[in-house]
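Got a structure for you, questions after.
Removed from the display is one protein chain of the complex; every other protein chain stays in position.
Should a chain be cited, it is by its letter among A, B and C, assigned in written order, with residues numbered from 1 in that chain.
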Amino acid sequence: MSGSGDVHYHDYLQLDKILNAQFPESDKLNASAHDEMLFIIIHQAYELWFKQLHHEADSLVAIMRQPSLNDNSPELQTVVHRLNRMVVILRVLVHQIDILETMTPMDFLDFRDMLRPASGFQSWQFKLLEAKLGLKFEYRHGKEYYTAQLRQEHVDLIKQAETNQSFLQLVNDWLERMPFFDDAEAWKELSPSKTNDIHPFWVAYTNSYSNSLAEAEKNNLEAFHEVMFEHKETHYTLSAKANRAALFIMLYRGYPLLQLPFQLLNNLLEIDEQLSTWRHRHMNMVHRMIGTRIGTGGSSGKDYLKSAADKHYIFKEIAQLTSFLIERRRLPQLPKAIEQKLGFAAPSNSPEGGRTHSTRPA
Amino acid sequence: MSGSGDVHYHDYLQLDKILNAQFPESDKLNASAHDEMLFIIIHQAYELWFKQLHHEADSLVAIMRQPSLNDNSPELQTVVHRLNRMVVILRVLVHQIDILETMTPMDFLDFRDMLRPASGFQSWQFKLLEAKLGLKFEYRHGKEYYTAQLRQEHVDLIKQAETNQSFLQLVNDWLERMPFFDDAEAWKELSPSKTNDIHPFWVAYTNSYSNSLAEAEKNNLEAFHEVMFEHKETHYTLSAKANRAALFIMLYRGYPLLQLPFQLLNNLLEIDEQLSTWRHRHMNMVHRMIGTRIGTGGSSGKDYLKSAADKHYIFKEIAQLTSFLIERRRLPQLPKAIEQKLGFAAPSNSPEGGRTHSTRPA
Amino acid sequence: MSGSGDVHYHDYLQLDKILNAQFPESDKLNASAHDEMLFIIIHQAYELWFKQLHHEADSLVAIMRQPSLNDNSPELQTVVHRLNRMVVILRVLVHQIDILETMTPMDFLDFRDMLRPASGFQSWQFKLLEAKLGLKFEYRHGKEYYTAQLRQEHVDLIKQAETNQSFLQLVNDWLERMPFFDDAEAWKELSPSKTNDIHPFWVAYTNSYSNSLAEAEKNNLEAFHEVMFEHKETHYTLSAKANRAALFIMLYRGYPLLQLPFQLLNNLLEIDEQLSTWRHRHMNMVHRMIGTRIGTGGSSGKDYLKSAADKHYIFKEIAQLTSFLIERRRLPQLPKAIEQKLGFAAPSNSPEGGRTHSTRPA
Partner (left out) sequence: MSGSGDVHYHDYLQLDKILNAQFPESDKLNASAHDEMLFIIIHQAYELWFKQLHHEADSLVAIMRQPSLNDNSPELQTVVHRLNRMVVILRVLVHQIDILETMTPMDFLDFRDMLRPASGFQSWQFKLLEAKLGLKFEYRHGKEYYTAQLRQEHVDLIKQAETNQSFLQLVNDWLERMPFFDDAEAWKELSPSKTNDIHPFWVAYTNSYSNSLAEAEKNNLEAFHEVMFEHKETHYTLSAKANRAALFIMLYRGYPLLQLPFQLLNNLLEIDEQLSTWRHRHMNMVHRMIGTRIGTGGSSGKDYLKSAADKHYIFKEIAQLTSFLIERRRLPQLPKAIEQKLGFAAPSNSPEGGRTHSTRPA
C-alpha cells in the first residue's frame, strides 16, 4: 500500500516536461521579446488550474448523479467542500491577472503579431468547464464564434458536454428529490385550503410574501407566481418544483438538515460571482492591453468580452430567488412534526435561521 | 518640535468617538439583528478610507496646479507615489466586499426595512471623489438621481467640485506643457515635410501607424486623426495636444525623463480599473443580497449600479490611446539632440523602451 | 416594526463623528506631515474592525455557554458561520498592511517623534480579543509589558476577560459533552479488552496508531499517551477527554453529525493562522519602518513582536492533534449502532471521510 520508496520530486511532478514546454515565437524569429515568456507561463498556469477545476467538477457530477443523494447523504459534505475549493481556486485566478498587467501594451506589441491567429478565446478547457457546469449554448455569446477557433476534437468535447446532464441540471434533480413536503398530514395544520392543489406551505408563504410587498412592488407578485408555480416561459433550467425547494432551503437554513444544502446553493452563487469577476477583470485587462483597435475578425475583443461578462451567469435562476425572500418574523411557523424531521430533537429549540419566536408579533 | 510627551494611543485615535458611533436601528426597535453591527462598521470603514482618498486627491490637485510642474519636476515623484497609494487603498476596498458577503440575504432582511430610506447611494464622499478626479456630470448615470438622496450641503460640495478644475483637467494642462516638441530645428531631420503645419514627428509617426494597420483595420486611421489632430467632436476633456504628449510618453517611456510621466499615466488607468472592479463587485453583491426586486424608487438598484459600472471610467480618453501604439521597431528614431534632452548623456545607449536599434530592419 | 422612515445614511453612520476624529499632531505643531493622516486613519480602521471582532466573539461566547449546546444543536451553525466571518475579516486586516507599507521610513520620521509615547502596543481591544479567545496570561510574551502602556480601565477589562471562561475553555467543555462514547454496549464489539478502563474505541485506535508509526517515529507514541490519556503535565487548557473528542471529530468528519463540529475546529485553526500571519507581516512592516534601532523602553519593538508572533497561538493544543491522525484505511470500523447515531440512516452508505470500505485490506 505504501509507495515504491523511490519517488523523486522532480520526476513525480514531471518537471522535465513542465519546465521545457516554453517556446517563444519571438525566439524563433530572432527577435527575442522578454515578456513573451510571461505570456506563455501565465497561460500555462491558467490551463493547469482549469484542469484542476475539471477534476473537481467531474467528481461533483459523479456524486450528484447518484439517485439516492438527498439532504442527509454523507457525500453532500464532499460536494460542498469541493465547490468551496473551486471558489478558492477561482479567487487565485482572478488575482493572477495582476501579473499579466505588469506587461505594458508596448511590451506586448513586441510579439503580439507573431502569435496570430492564436488567442485566449481558444481555451477549450474553459469553455468545456462552462458547459459542464451548465452554461447553455443558447446563452453563450457569439454562439458560432468559438467553433471557428477551436479544433474539432475540442468542439466535440464541448458539444458532448452540452448534451450530457450538466451540474446545474443535477442540482435541479437533487432539489426536486428533497423530501420536505411529502408528509401531507403533517403540513395540513398550516393551511386548511383545499380549493386548489397548491401545497399548504406555499399557500401560507404566498400570503406572507404578498403582505411583505409595498404598494410599488406589487408586480413582484406576478414574477413570484411565474417562477414558483406557473413556469409559462420556456427558457428555464430549474423547474418550479426545484425553485420551491431551493427557496425553502434559503428560508429555513437554520434547521440542521438544511445547513449543507444551503452551503451548497451559496457556493454556486459564489462560483458565478468569481467567474463574473474574472471575466470583468479580464475584459479590463484586454482593454488596457490592446485598446479598442478593431481586430481582423471584424468585432473588437473588448465588445465580445463585455457581452460575455454580462450574460454568462450560470446559476442566475438560483440567484434570482433572493427576490422572493421575506423577513424571518413573517415566515410560516413549521409544524412540529416537520421540525423534527428537519433535525430538531427538542422541538422547543428556536434556531437562528429558523423562525425566531421571541420577535414574533403577538 | 517633538511631541508633548503625553500622547496616548486611545486619545490620539479618538477612540471614544470612533468606538461609540454605532447605533443599530434594530436595537432601538428592540428587535436586535446581530448583523446590523457589521453593516454599520463596514460602511464606516469605507467612509474612513474615502476620507483618506480625499486627503491624497486634494494633495495631488494642489501639486498639479503649480504651473511650473513639468516632466522633471521633483514633485512628480510625489504625485506618482500618492496615486499608487490610492490604488493600494482601492484594492483593499475591493477585498473588503468579501466581509459584507458573509451576511446572507435573510440576515440582511432582519433589519433592512428599518434603514429606509438610507442607502449606499448616499455616500457623498464617494461622489465627491469621482467629481474631483474628473467624472463629468454629463457622464454620470442617472444624473439627477443623487441630488434627491444627498443633503444640500453635500450636493453643493459636489457641484463645486464639478466646477473646479478636476485632476483630469490638471493632467491635461500638464501634458500640454510637456516641452518635447519645442525645438523645431532639432526635429527637422525627421521629416522634411513643409506642406502642412503638422509637427515633423507626427508626420513620421502617422506614416508608421498607417503602415502598421492591416487592411481590415484601416478605419482605425480615421479615429487616429480625429483623436490626435482634428477633434471635431466636442465631448473631450483632453485636448488633441495633450493626447499627443500622452501617446509620446507611452511610446518612448524608456527615456529617463519620461519614466515618471509614464508611471503617472499608468496609475490613472490602474485607478479606473480598481474603481471599475469595485463597482462590479458591489453590483454583484447587491444583486445577491436583494435580488432583482423592484425598489420603491421605480428602478432596481442593480440596473443603476450596472449602468454606472459601464459608464464611469474617468480616464477613458487616456486608455483609448493604447489603440494607437505601434511596435518598437516601427518607431521613428528620435534625433540625437532630442534624445539628449530626454536624459541620455551617452547618445549611443539604446534603452529598453526607446527604439531598439539591434532589431531595426536594415 | 419598520423604521421610522427618516433614517439618513450620513446620520445613521454617525459620519459627523467618524469623519471629524482625525487630529494630526504634526498639524498642532505647524509641521504638517502629509502621511500622518494615513497613520491615524489606518489605525482607526483597525480599531473599527476589532470592535466588530468583539461583537462576533461575544456572541460566540454567549452561544457556547448554553449547557445544552451539543453536536446537533442548531446554534452550532451560527458559531461556524461567525467564526468564518472572523477569518474573512482577519484576511482583510492582513491585506490592509499593504496600505501602511506605502508610507516610507522617511515619511514616518516626519511625525514619529511627535507621537511618543503612543504606540501600537496600546491597542487594548486587540489584547482583550486575545484574552477572550483564550490566550492565557502566562503565555503572553513580555507579561507585564502591556500593563505599563494601557489605561487602568482597559487593563481591568483584560484581567477580567482572563478570569472569565474563555472561548477556548467553552470549546473544551463542549467537546467534553460530546455524547459519542456513552453507549458502552454498542462499542463493546470493537474491543473485548477489560484489563483497563480505557474505552474500547481508544484501545483499538491506539493499536492502529502504533502500527502506523515507522521505527524512527516510535517516541510519538509517548506523546500520544500523554496528550490523550495521562496529562501529567499541567499547562493544558484542553482536557484529555476533550482532546479525544476533537481527534474523533477529525477522524470521522464524514458522518453527518460531525460535519459542523469539524468545520468549527477547522475555523479555530484558521483564526490562529490569520492572527499569526498578521503578527508576522506586522513585525516585518515595523522592521522596515524603524529598523533595529533600540527604543527608549530598552527592548526593540521587533524583538517583542517576533517573540509574540512565535508564542501567541491560541488554539495550538487543537493544532497538535494533527500529529495523531492515521490513514482512513487504518481507522477502526465503527459499530453499526454508532454509525446510525452519527447520522447514517442507511448503514450501508460509506461516507467520504468515514471509513472507506473498498480500500479496506481483506
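Note that contacts are C-beta pairs under 8 Å (C-beta built on N, C-alpha and C of every residue); 3 or more make two chains touch, one makes a residue touch a chain.
Note that the structure is a prediction, hence the values are computed from the model and not measured.
Looking beyond the chains shown, say which of A:H95, A:K159 or A:K218 touches the absent one.
Of all options in A:H95, A:K159 or A:K218, contact with the hidden chain holds for A:H95.
For subunit B, which residues reach the chain that was dropped from this view?
Interface with the chain not displayed, on the subunit B side: 1, 68, 72-75, 77-78, 253-256, 259-260, 329, 343-346, 349, 351-354, 361.
Residue-wise, where is subunit A in contact with the chain that is not depicted?
Touching the missing chain: residues 1-3, 5-10, 12-15, 17-19, 21-23, 25, 29, 31, 34, 37-38, 40-45, 47-49, 51-52, 55, 59, 81, 84-85, 88-89, 91-92, 95-96, 98-99, 102, 113-120, 122-125, 149, 151, 154.
Which parts of subunit C are in contact with the chain that was left out?
Touching the missing chain: residues 31, 104-106, 109-110, 113, 214, 216-217, 219-220, 250-251, 253, 266, 269, 273, 276-277, 280-281, 284, 287-296, 298, 319-329, 353, 359.
Here is the rule we go by: only the chains that are shown with their structure count from here on.
Could you pull out the chain whose C-alpha mean position is farthest off from that of subunit C?
It is B.
Between which chains do we find the greatest number of C-beta pairs in contact?
B-C
Which integer distance in Å separates the CA centroid of subunit A from that of subunit B?
The computed centroid separation for subunit A versus subunit B comes out at 32 Å.
Can you compute the centre-to-centre distance for subunit B and subunit C, using the mean CA position of each chain? Integer Å is fine.
The mean C-alpha positions of subunit B and subunit C differ by 40 Å.
Out of subunit B, which residues touch more than one other chain, so two or more?
31, 113
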